[in-house]
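With one protein chain withheld, the remaining protein chains of the complex are depicted in position.
The first chain written gets the first letter, and so on, giving A and B; residue counts start at 1 in each chain.
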């Protein structure tokens, strides 16, 4: 029990702790208030410097924590204190929050620096950086808070910033719709979250993490109330972390500036749901049913989004679906109780996905805002640094050793294999698809002939140092980041050891579900299979898009493509195309056009229509005539009296 | 008590200013009086005593008590009025002949509101309700030549006086069953009625239900809400703002006191099922009804119905005592501030563009970024988005209800508040995303003082949303 002492209170000066979120907030104030008066570069420097400051403080705390790894809370002030409702404003400093701090501030800083170059043409740079700083502030509050209410405040804060930044270029109406959609879908998820918090308060009479988990650990595994709480919390996570069926806002969110996509919609905010589940791992361990739901939704989301990613032609859309898919992976890991593997994947994913988004941004920048990969091609000569770093990102996400994605993905698959072979199968298939579509993207963008206009070709240029430098740093991290937690056969899992105290309660509650170690033969077999899946995907992409120079069909030709399948005779090498590629592309498009647009979006808009319809019906009651109102009121009185006295 | 005297006397004095046609003096005078009353009230709040003692410093043989409960809610109402009135400058500029009367009536109605939260006897409660209501009938029709205003006044008056009859019949029956109008004594008498009594018990029960209905009407709880959308839409915007804040606060606080003191404890069963049903219906009609509206004032009317529903949660959960009182207080405060901000913007826009549908707000973000921002914050607060006061208002209410075990109601309320997002976003969309119509894209005139008040309103909303503890200790 001693190592699990979340109730230890930090006694020293809290100044350093206050500064972590306060610095970005100051940046927000300065940039927000002096919006017009600051030049773009100055605004960018202020924004970046504040985040760098937070990063350095976090690093100090982290190193200090390594010396004496005992979790503690930092009490700042009494926040709410009404009757039995007592919620202090305090920080939870432990392994989880420190790692998230480093991630948010570290990657956040790189993306701030990148934005200085990326946004320097924009008229509202000050506004952009103030929103970005506000986002970092909210995200830090989210991970630092020591209870669910602070978590929720941060949760909503990041949602608000996401909303503001998606709609940043609000001249375009579509962008606004995307922002609105993101806002509304997230609210649906938040409802679940909020209800979960009320249920926690009702059950445990507190919302403070330490107290909740201590009380919860006394409960039986499978207790109904915990299942309800965890399911409700998971609904919140589904919204924020874009899981089926609440994921549709994320691809649309790509309407925002690219650094926003990298920071908010890939590296940090969307992992808030995973953070929340990890934070509540005691509760989740108590509810095996919920864990099953989490695992299946994660696995299905991973597969579903990967399939849609196969046929997307917008460079950012491909990355967006890939993000949804990778988030699905993380939830799969949570569902099979691979808690530390999930966090591991959060970290590696943050490296390589931020890298790829920034790379995509660099491409878009060079291509004068062209995002369609059918108009690109052959860019590797013009953009060598972007190409190399992007390549590293692609290798990492495809799970090729020794790049970072390999380690984290392999660990997740190993956990899934132990738990349920079907989930593992889905994961493996997804890994293959991921490698395929990522390299499809890479080949179409950087290889072959240039397919854009002459004007674009003329403009092609490598991005400035402020943009390439973050790319290089992220590429290094994406390449070697995996070694922080090498699989057991290859060495030691430093990260897993470091995180282990977080899961002490969970381990006590349900020791067998944590699983033992797999024997080495099986582990080698799993590694071999997952690498094979990745390699196969890459080879297939190479054959199709480099060797055979297949080009994605244009939009107008889409209908014809399927008819051709029926009317034309195929040569032998096209048979393969017809048997595998076309159907899968067809499936991908069907999923996108039908399942996503009709079923998922349809359900969301259907609810909206239903409400609107009832509203119209209700309006008919309001006839405008006093006579009717008086009559209805008297009827109301009669009904009230009748209902109260009918049984007397 | 000082607040009532100050308001009444200065209301009369104000009429004399009107005789002299010294219109320029009236608004500053009224604002000064309100500030003084606010100061007197707030400085009189004794935050060290126990939770509101219902019998502190009684006046008129205990019919009126100015305990902490009364003072805090008086403070909320006076503050709301104080923040709302600066936006009436157009009346002053236009040289409205009845200016002094309107302000005096407002001051008098405020006295009614104060009586409703400081009563200890149903007689005072009734007088408070009527003082407030009759004043509102007049103000609803204050735009005499406008048929919409006429219609609002007539509807409000007819339905209001009809409900007064119902309320009085309820009071009479309660009197018949208990023999007293005093709240505390009535509570004892109610508990003393034997369960088998076939005469007094039903009489008391019916009386109580009729009172529920009467007060439910005043706070626009369904199914007695029908007046709300029509009257809100027709009434001049400034007074609509007053109606949806001060009248609601007074009604709910008075209602709570009635139920808590006289019908708490084991007598809760007489009214709990009915009130719960009303709550569910109110939340549903308020939130769903608002979705299809195209007029901002009418939408706010439905939203006001829905807020009555949320507030009823605290009444349903009144056994949680302090948690519940604090929830009503915080919610009324946050809701009043946000509503005043919304109506202030609508009023300023209406003064210039002469319309109050959503399209009237088009392009406001370009012509008046401040107004658009204030409106946005107000809408977010009403919707209960975190970082605004409205979030903690709802949070307190829901916590109180959850504490008392009304999980089902909380779930329903949370789902309904999600519906709220749909309609609160629409004014924001109009302001930020649609261009202003040709010819009406000139910036809306906002005075310097008004801008300052608007900023203050936003600051208050955000302050309550970030640090709800700032008003802690009232209860």
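Keep this in mind: contacts are C-beta pairs under 8 Å (C-beta built on N, C-alpha and C of every residue); 3 or more make two chains touch, one makes a residue touch a chain.
In this text, contacts and distances are computed from a predicted model.
*Asks:* Refer to UniProt and select, among "Sulfotransferase family protein", "ABC transporter permease", "UGSC family (Seleno)protein" or "NADH-quinone oxidoreductase subunit K", the name of the complex member that is left out.
*Replies:* Of the names offered in "Sulfotransferase family protein", "ABC transporter permease", "UGSC family (Seleno)protein" or "NADH-quinone oxidoreductase subunit K", the one UniProt assigns to the missing chain is "NADH-quinone oxidoreductase subunit K".
*Asks:* As a test of the contact rule: which chains in view would the missing one touch?
*Replies:* Output: missing chain touches A, B.
*Asks:* Looking at the whole complex, which of B:234, B:251, B:286 or B:360 touches the chain that is not displayed?
*Replies:* If we include the chain that is not displayed, B:234 is the one touching it.
*Asks:* Return the single residue from B:168, B:261 or B:407 that touches the missing chain.
*Replies:* If we include the chain that is not displayed, B:168 is the one touching it.
*Asks:* Where the complex has a chain not shown, which of B:96, B:150, B:352 or B:440 is the residue touching it?
*Replies:* B:150
*Asks:* Considering the whole complex, not just the chains shown, which residues of subunit A touch the missing one?
*Replies:* For subunit A, the residues touching the absent chain are 619-620, 622-627, 630-631, 634.
*Asks:* Which residues does subunit B use to touch the chain missing from this display?
*Replies:* 123, 126-127, 130, 134, 137-138, 141, 144-145, 147-148, 150-155, 157-158, 161-162, 164-166, 168-169, 171-173, 175-176, 179-181, 203, 229-231, 233-234
The rule is simple: only the chains that are shown with their structure count from here on.
*Asks:* Hey, how far is the Cα centre of subunit A from the one of subunit B, in Å?
*Replies:* Taking the average C-alpha coordinate of subunit A and of subunit B, the gap between them is 42 Å.
*Asks:* For subunit A, which residues are in contact with subunit B within the complex?
*Replies:* Going through subunit A, the ones touching subunit B are 77-85, 149, 152-153, 155-157, 160, 170, 173, 176, 180, 183-184, 187-188, 191, 194-195, 198-199, 201-202, 608, 611-612, 614-616, 618-619, 621-622, 624, 626, 628-630, 632-633, 635-637, 639-641, 643-645, 648.
*Asks:* For the complex, give me every residue of subunit B touching subunit A.
*Replies:* It comes out as residues 154-155, 158-159, 162-163, 166, 202, 205-206, 209-210, 212-213, 217, 223-224, 226-227, 229-230, 273-274, 277, 285, 288-293, 320-323, 326, 385-387, 391-392, 395-396, 398-399, 402-403, 405, 407, 410-411, 414-415, 417-419, 421-422, 425, 429, 432-433, 467-469, 472, 475.
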